[in-house]
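These notes are about the structure you will find just below.
Excluded from the complex is one protein chain; the other protein chains are retained at their positions.
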Amino acid sequence: MMAALTALRGNRPLWAFGVLVVTWLAAILFAGGFDSVASVRYLVQTASFLGIVAVGQTLVVMMSGIDLSVSAVVGLSAVVCAQVAAGSGGTVAVLVALAVSALVGLVNAAGLIWLRLPPMVMTLATGTVISGALLIYTGGSPRSARIPLLDALANGSVAGIPLATILWLAITAVAVWLLHLSRLGRYAFALGTSEPASRASGVPVPVTTLAMYAACALLAGVAGLVLLGFTGTSSLTMGNPYQLLSIASVVLGGTSILGGRGHVLGTVAGALLLTLLTALLVAWNLGEGPRQVALGLLIIALLLVYARERRTT
Amino acid sequence: MTLLNVERVSKSFAGVTVLREVSFDIQPGEVLALVGENGAGKSTVLSLITGLLAPDSGTIRYAGEPVRAWSPHRARAAGIASVHQELSLNPHQSVAQNVFLGAWPARRGLVRHRDLAARARPLLERVGLDADPRTPAGRLPLGAQQLVELAKALAADPRLLILDEATSALDDDQVRAVFRVAGELRERGGSVVIVSHRMGELLSISDRLTVLKDGEVMATRRRAETDHDDLVRLMVGRELSDMFPAKPDSSPVEPVLRVSGLAVPGSRAGVDLELAPGRIVGLGGLQGQGQREVLRALFGLRPHGGRIELDGRPCRLASPREAIRRGVGYVPEDRKTEGLHVVRSVRDNLALTSLRTLAPARALTTVSRRRESELVGELIRRMRIKAASPAQEARRLSGGNQQKVALAKWLPNRPRVLLLAEPTRGIDVGTKREIYHLLRELAAEGMAVLVTSGDTMELVGLCDEVLVMYEGAVVDRLAGAELTEERLVHASVAGRAAAGEVSRA
Partner (left out) sequence: MRGDLDLVWLGALLLVALAVYWRLDPTLPRPATITILSAQFLPLILAAAGQTVVMLTGGIDLSLGAVLSLGMAVFVTNPAGNVVASMALALAVTVLAGAANGALVAYAGLPPIIVTLAASFLWAGVTLIVLPQPGGQVPAELVRAYNMGWYGLALPAIAIGLALAVWKLVKTTRFGLALYAVGGNEHGAFANGIDTRRVKIAAYGFAGLFTGLAGIGLAIQTGSGDPTIGTPYTLNSIAVAVLGGISFFGGVGRMRGTLLGALLFGLLSNLLLFTGISTFYQLILQGVVLVVAVAVKTLAARERVA
């Protein structure tokens, strides 16, 4: 019993869900307007964009990596899709955008494996290069595009549940299997706790790294497409908020930024929590400045409550 | 007057008693050894003395005064300095900066590097370390770094010097230097507490030996009153007669692994060796003569040249994955960084090398939890790994049990060649014996075993054949009646003499 309770207290992804429920209840009680079905639907739909990116980020963070290029990839995928759609039609455009996104992930991984760059440097650099490449590609003014498939995906719903949310949950289910049940996932966890020990145990470091970074970038690409469907326009900076927020979702979801500890499901709670907090602060009519201050303080407070790392000293 | 009095001290962690009414004392001008198996409570006692922990009950008197609000800082200020097995150096700062780490002498607020080097030199001389005080500490070999730790302890001019497994990474010359320092300190009226698993060392340096077992003091003996067997009996509570398993008669067997001219970049000579099923081969010699590099090269962790044949066919061992696929297993000396995932569970550690069997087909296959549990349970039983549960993190295990995990994870793959670096470093006598017997058992099952060790007794007792290395080359091969501690030590040192002649020619 005691052991079970201790285990529960140490289960940080569960904490994330607990905090989410409490926050939601507080929002319903004190802010008003958070108890309607419509508001819930709107929240989960908004959270989907961030959530999809964050699930990808989780795969990489679990390997004790980090992907700072996700923001650029979100923009890349949307811009490329809009651009290609104008000439070749929606389906081709979607496929090209996804392929390009995954390619970025492979390049990231290649830099880590063969050039031995720290993940932060490599992904930062690819992100910068992509931003520049997009400027050249679009001449500075990206197109807008209405692609029926993406339009339906972003705005449609089944049985009252937004399609974007269903997509997010499906992606999460696959990610849970990949990270927590498959052999590849075991390798990722092992790599996340100790690279030398993993090498000396025969963990296929290149394959694991390539797969996880490609998956992360692919998901950022998916998010870009859904966003394109949602807004109907692409922009070079549309991914910017997701860089820091996706990492924040992962960590608030109870995954250790140092790798090797956490759960994909926690990230779902983390993304919902961040979206809810933002909505709550907007509902209180706070200005942009105070809103960010509050968000920053809330994140720090939550991290202090349950995301502390074990001290080595 | 007694320098340190430990009086009926008890300590427990989370309801588990680790020290029960422990009493002993240290006189000025004395070397006291603390002896005991892993988990006997030696390190807890030392932590109480150095102020890292406070006792639950009992008193500690230092220079006659009971200590209150003891902390590492106060202990140091009171003249207690310690050297641990785990290095506390900053590898990137110079040797001189490390000698004065945290207590850099400054003039008008500024630290002058020339001044630092000049002050460090006599201290380095005292510990017998011939190194430029300006080189980064991380550039020195492990043994030399340990000596820098000792110099750092001396810089504080201690009245009580604690050596906690401080000699485990040192070769015989360096151990002599440490003992000389301890002896000098004793002559000047200082005191030394020493903890080591090398019983021979303890018997040669200490004046008295206090034996701990399961958190209690079994006895304190003067050196003249005791011997190796007596101490082991007190530590283990029983006789450990057959420390080493019997060696089978070696009839010639076709070798499984044949290596010729193996060389890592930077080494001048090539190494030839043959490993045969059923045989345990040792790599001996002074510390750092290339033994470690041979093992790492054979496991694909180190680029190398030369010819390697497995089963008579030439092969490349360019990466650990390739080596594993060809049936090579490796238990590294540094078990906390390479041997284990210390923050992962025993279960994860044991299963990691067997995932191919637990989830066949491709990397995108579900791992069978049931088969994983069976496998892990079987390994824990067979190796008698003492863990609270398979879910316990590996870092919570004792050193001996960690080593068992690092070894056990290879067994399901049934490797044909097993490489072990310092397989019993820092491990208690009981577990050492278990590991020796297990290695012999594995050899009898048809494995070829290659071991490096700085412990002469271990190599002689365990191995069928020992290759003596010096400066990257094998200078002698000892087997059968020739394999004695005297011959081994002689060859290790003679390698130096022989090399000297060569360079003169």
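Miscellaneous remarks
For reference, chains read A and B in written order, and residue numbers begin at 1 within each chain.
In the analysis below, a residue touches a chain if its C-beta (ideal position, glycine included) is under 8 Å from a C-beta of that chain, and two chains touch if they have at least 3 such contacts.
These numbers come from a predicted model, not from an experiment.
Contact with the undisplayed chain is limited, among B:A63, B:A78 or B:L101, to B:L101.
Touching the missing chain, out of A:L68, A:L98 or A:V226, is residue A:L68. Contact with the chain that does not appear here is found for just one residue of A:L25, A:A86, A:A99 or A:M120, A:M120. Checked against the hidden chain, the listed residues A:A31, A:L103 or A:A133 yield one contact partner: A:A133. Touching residues on chain A toward the chain that is not drawn are 66, 68, 111, 115-118, 120-122, 124-129, 131-133, 135-136, 140, 244, 247-248, 251, 257-258, 287-297, 299-300, 303-304, 307-313.
Panel shows chain B; residues 72-73, 76, 87-93, 97, 101-104, 106, 109-112, 152, 265, 302-303 of it touch the chain omitted from the view.
As a working rule, only the chains that are shown with their structure count from here on.
Chain A and chain B have CA centres that are 44 Å apart. Every residue of chain A that touches chain B in the complex is listed here, in rising order: 177-178, 181-184, 186-187, 189-190, 193-194, 196-204, 207-208, 211, 260-261.
Remark: chain B residues 299, 301, 320-321, 324-325, 330, 332, 337-344, 348, 351-353, 355-356, 358-359, 362-367, 409 touch chain A in the complex.
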